[in-house]
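The other protein chains are all here in position, but one chain of the complex has been omitted.
Should a chain be cited, it is by its letter among A, B, C, D and E, assigned in written order, with residues numbered from 1 in that chain.
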């Protein structure tokens, strides 16, 4: 499609208790844009996590992040070793960034 | 990219009133990981759904699920006939799982 | 995969104050289905946006939209010029729509 | 005639905020918290009052409530179908809304009686609970009768929804605890929250209801003048019928008026939830729009004093 | 001198919780619910009081409020621009914040007067409402004057935001309903919620404000000492000006002090929302940081008793 740039899309899911750690890591990778959706739940190797539980804070956060190929490799290099400790998951896929809005990647 | 595994990513949107049904179905398909985002709204064949409406519970849930190709086929076989009744939508796309966190797929 | 239709998936992130504008635009493009996740936060060219801030409404909305190739071009034509003003981001990727639920694209 | 109660002005405040598109928003959690509070408070008050009555005394009237309440949709349905030109599903669903009751209208009725210092039977909240359900069943039956979709109606799910619905549960739970507290003379420390703050909380609730009503006006306007006329005239008829039943079963003039209010009120909480399950093909915009956008404001501003006049009239006082 | 009111200690409790990084969090819905409650309660109280005054009597002072309030940013702007080295947009936006008012500072001022048993004019909430808006307009004009971005300013949207903003709407709505309730002698059942619980609710609100203020300290520290000095000295000057105006228009010493508090207070709710639309290029962190992180705590702990001394002084009592 015209006026679009080929990019990589990261989709990271971690527990909210690890969010600060992830944010620091993204800053170090000089990421200039991301989107965060809190109040997510889910199921994984540590069992079910439910953000509606008032007794335990079992909240997940979904982070979506689009960046250029070279930046993606940099993010991945920082992220991969850390993911072991953070838990959760990290998916990468291809996407097209529609030109128009101010550059934030 | 290195240290990543090719996988399938499901993105399912259904009404919250169908969530229990979907969860049972995923359990039957032996899915070992998914992420759920509640409080979503949207528009589809049944018209608009708005999670902020205090008089009607019109909430959608977005389920994201990453799994390997063979598992994906199994999930799809269970899911496809059920989707007719559940409504909503189900998208499948390719993605790369970044190795590191405990395996939950 | 069988019983799936190749489609385009839009993922748009904008500030909640621009949501009405975007909705009108989607209506004009005759979009027949989308999903909206409110209460998102993020970081971009305008700095950090945090939906939990009680003093400033800094909420982002994530819009997910699946449609056929030809429709996608129509949406893109409407969307691209508008995105400049709306800010945020718009990603496009390939996906497969699983047949079953009522057609809403 | 008594002047308008200040508390209902909060409804107007909400409507106006909606119409001028103010950014005023009541947090959903506050709305839900107050609705839980109001139902418990109404129930408690009724339970405390009932602890001073002989329950057997109330039984015959209670049975009659169930039967007559179930009958209201039978009158509403043909009107809606033939004059309103609604389809079967919508006619049945709207009839169910008008046969069922509104706790907030009831609360405004009680506040009116309290403000003019008129006595009414304390066990009225029991009738509020009894009147909620029967019309939902009749309305559903009317909506589905003979329809081919009717076979796969989820009756089990519907009955579960109706019988365990939170509004009736909170009301009945409040009545039981209130009865116990009244009988053991332990109402005292709880009344500070559940009785003293009732009107103030009702004010905040009416503010949100005004906002909600304003958001439903468009739905009503789309459907034209019939819905407005129906939303005003039908409650008047139902209110008169309620007053007649009240008088028949020997209620005081005050209790008669409250019963009139109950019959005249239309549900916009329990009924939409039940109809969504029972008659999913019905358009909830129409029935909620009529109940909340037309009948609710009519009742709290104009209807309530009229039902009091009706009650006095059937008692030969006016 | 009167001792510190316990209610303001809740602010310190919130600040400390923020500084030691406690996991204490006030639910957003509670914060928003209490702010709605406080504005309605302030309005109601004022409305009830006004029902005992001749409105005509208040008019001249009311007109003067609008004019003088609009003038405050004209003084703040050059100070911020030349000594503070802020750019035009930030200078105008901060000036708007300090010209506008804070309802919670006002509430703490009222509580102080009540605690020392001093009388003040009941219609002061009207002034609270009148003083909120004018400075927002002046501040915006200053921020945009001659700027090339100025042409595309969304004035329509801005005026709608300002005039229908929920804080002013709730305040004025409360005044109107309070006036009606006072005039028809129907205040009684609502006062249990809206008057008796005022101080307790203010305590919970101040707890959250302390948490918020603590989260803004970093923004303030980054900007250096000027903002702290400005955030303390400007309110003192504005407070004295307010006391002078109060005395000029014949307010009682108590009313004079409350007017001083109003002039001295800085907005951190209505102003940020308006400036975001009017002057989007301004940095909200700076203005909110100064208003909430410096001026608000200064006013409730130190300013309030000082404005009372000022009021006594202009009345020749001290």
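Following the convention adopted for this analysis, a contact is a pair of C-beta atoms (placed from the backbone, for glycine too) under 8 Å apart; a residue touches a chain by one contact, two chains touch by 3 or more.
Keep in mind that what you see is a predicted model, and the values were worked out from it rather than measured.
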- Note on the structure: Displayed chains that the missing one touches are A, D, E
- If the hidden chain were put back, which of E:24, E:159 or E:232 would touch it? E:24
- Message: If I consider the whole complex, including the chain that's not displayed, which of D:170, D:227 or D:261 touches that chain?
- Response: D:170
- Residue among D:98, D:194, D:247 or D:263 touching the omitted chain: D:194
- Per the whole complex, from A:20, A:52 or A:70 the residue touching the absent chain is A:52
- Quickly run down the residues of chain E that touch the omitted chain. 3, 5-7, 9-10, 13, 16-17, 20-30, 111, 114-115, 196-201, 203-204
- For chain A, which residues lie in contact with the unshown chain of the complex? 52, 54-57
- Could you list which residues of chain D touch the chain missing from the display? 27-29, 32-33, 36-37, 40, 160-161, 164-166, 169-170, 173, 176-177, 180-181, 184, 186-187, 189-194, 197, 273
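Assume only the chains that are shown with their structure count from here on.
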- Could you tell me the least number of steps, going only between chains that touch, from chain D to chain E? 1
- Task: Report back the single chain whose CA centre is most distant from the CA centre of chain E.
- Result: B
- Item | Shared interface numbering between chain B and chain A [over half = same, under half = different] | different
- Indicate the whole-number Å distance between the mean C-alpha point of chain C and the mean C-alpha point of chain D. 41
- Message: I need the residues of chain D touching at least two other chains; which ones are they?
- Response: 28
- Which chain B residues reach two or more other chains? 37, 39, 52, 93-94
- Chain-chain contacts as defined at top: A-B, A-C, B-C, B-D, C-E, D-E
